[in-house]
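Of the protein chains in this complex, all but one are displayed in their positions.
Order of writing sets the labels: A and B. Residues in every chain begin at 1.
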Amino acid sequence: MPDLTNNAPLLDIRDLAVQFNTDSGVVHAVNGLNLSIHRGKSLGLVGETGAGKTTTALALLRLIQSPPGEIKSGSMFFDGTDVLKMTETELRSMRGGRIAMIFQDPMTSLNPIMTIEEQIVEMISLHSGLRGNEVTTRAREMMTLVGIRPERGRDYPHQFSGGMRQRVGIAIALACEPALLIADEPTTALDVTIQAQVVDLIRNLQKVVNTSLLLITHDLGIVAEICDDVAIMYAGRLVEYAPLRPLYKRPMHPYTQGLFNAVPSLDSEPGGRLTVIQGLMPDPTDLPQGCGFSPRCPAAQDICRSVACGMKEYEPGHFVDCYFPNHAWEV
Amino acid sequence: MASNIIKGNSMWKYTLIRLRRNYLAVAGFVVIALLILVAVFAERIAPYGYSDQDYMMIRKSPSAAHWLGTDEFGRDVLSRLIYGSRISLQVGFIAVSISLVIGGAIGAVAGYFGGKTDNILMRIMDVQLAIPTILLAIVISSALGPGLFNLMVAVGITHIPNFARLMRASVLSVKGMEFIEAARAMGATHKRIILMYIMPNSIAPVIVQATLSVANAILFAATLSFLGLGIQPPYPEWGGMLSAARPYLRGNSYLSIFPGLAIMITIVALNCIGDGLRDALDPKQKR
Partner (left out) sequence: MSVDLLEVRNLKKYFSVHGGSLHAVDDVSLSIPKGSTLGLVGESGCGKSTLGRVVLGLLEATSGEILFGGENTLAFTKDRLSKFHQEAQIVFQDPFSSLNPRMSVYQLIAEPLLINRVCRGAEVEARVKKLMDTVGLAERLITSFPHELDGGRRQRIGVARALALNPDFIVLDEPVSALDVSIQAQILNLLSDLKKDHGYTYLFISHNLSVVRYVSDEVAVMYLGQVVEKSDNRELFKNPMHPYTKALLSAVPVIDLDRPRNRIILEGDVPSPIDPPPGCRFSPRCAAKGDRCAMESPKLVEVGSGHFVACHMAIAASCYP
């Protein structure tokens, strides 16, 4: 049982498995995932398309469409309560209230026929005890906090640019002082300079509001800016998990290393070659035996292809799911 | 080698393969095929002539001699249904083909070229839509005179705007796709772009609409026949039989039940085909 003292993590996901039963077979989207986030900390969940990042977040909010989706096993303790055992009413008050979410596309996640003040007000009156004028005052505070002039509250989403809409999304998410904020690719749809504004805003607000953050992204650069801890996901499993600095300085899993090598950098030599990870992600309906990365791994041995290693702590706080970490990549 | 597979018109080939796996659609095809056979060989199958009257047997319920009974002139209902399938199926398929081809072409041209062309064509369609269809059909058939061909033309013309609008909307959504621009960058002509890129990707909803419209056309033709503008008695036609049976609904309900069933079976079969086609035309379905 998780203890309820303040040392206990805010979120503790254990052995989570999510699958989708489709016509073409069972898609194992998330397999045996363990993850925890402490209060006030931020965790970056990094992976490529199809790694299972968003599925994990949706499972946490119990928003997996069923059928075809199904949470096969595991437990998810949020603030000491098992999310999998919550009633529908408890879930509704948790979503948006205790756990809030920022979406990738700020255009489609806002209601086009409501002014943005109305949308923030709606969120506050749904999830807080505030009434009447207090609600409006709070909504205006939120707008100021994210850098929108309160008089713009009467405008509709289409009158805002992408970056401003994402600010509205953040205002709505933070309006009820959630304990956990899930940001699913919050900057992917934005331009570089606007992205910088939003990253800055999220980083600053997370400290001001003192919320925990689960940042889902494929962009290692954004994670470096915002997060305390990093989890790398591949084919439905965590492959590496560590605080930011050790992971970025000494990536150990061959996949993580490959990922870091594949990112072109501003200091790269023009016209050089990038190191690539050969091959493709495995078919999620037909995952390989043993370690999921073994078919693409330059360091794979026979044992990797029969039994996955499981998370091992190679240095304090640095967990890697690999028998042979630190394999040097041929550049 | 793969040569045959890759060079054949793969869209239709795979559509067919997918369609074959849909049992409901296959059943629909079988029913329609049987109906067409019945229509073609009506003289051989029908136990009586369509206008053979027997005044001893007026409005008799189904019996061994007359399986589906007789009507108010003592004519065999089964035989009339069998002969009637000729008219009803022809009207259904040919009228819809007329509206599909003309409406589809208008919609495709309007959607693809846009601008003035679009405006002119679609305003004409709007004007036609504003006239009540039944009124328009009456005007057309009275101008052309009664007769099977004229009936089909009248039904076909009145349904053109529906297809034009649907086709245009479908073309517009495809036109914005990047692969159209890619085709232009390769130097493809307008004709090739419309035939190879726009059509295959926008035709699906129109084909489905067409199968559903066949049923509509059969009933519409019946309305016109009822008004004396379609097929002239004594030649039978399902819709006409249905309306002729109306006064006897209470006492001799079988007179309306059997033509009704014939129409219903056709419609259900066509709807099954329509549904199956919609799924089969989607390239993302598994092969």
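Quick note on the criterion: a residue touches a chain if its C-beta (ideal position, glycine included) is under 8 Å from a C-beta of that chain, and two chains touch if they have at least 3 such contacts.
Just so we're clear, the structure is a prediction, and the values are computed from it rather than from any experiment.
Q: Sort through A:93, A:144 or A:268 and give me the one touching the missing partner chain.
A: The one listed residue touching the chain not shown is A:268.
Q: Which of these touches the unseen chain: A:15, A:191, A:286 or A:313?
A: Checking each option in A:15, A:191, A:286 or A:313, the one touching the absent chain turns out to be A:191.
Q: Quick one: say which of B:130, B:143 or B:185 touches the chain that got left out.
A: B:185
Q: Hey, which chain B residues sit against the chain that's not shown?
A: Missing-chain contacts on chain B: residues 2-3, 5-7, 10-11, 177-179, 181-189, 192, 196-197, 200-201, 283-284.
Q: To test your reading of the contact rule: which positions on chain A touch the chain that is missing from view?
A: So the residues of chain A touching the unseen chain are 48-49, 161, 163-164, 191-197, 199-200, 218-222, 224-225, 244-245, 248-249, 258-268, 270-277, 280-281.
One rule holds in what follows: only the chains that are shown with their structure count from here on.
Q: Need the CA-centroid distance for the pair chain A / chain B, whole Å please.
A: Between these chains, centre-to-centre, one finds 52 Å.
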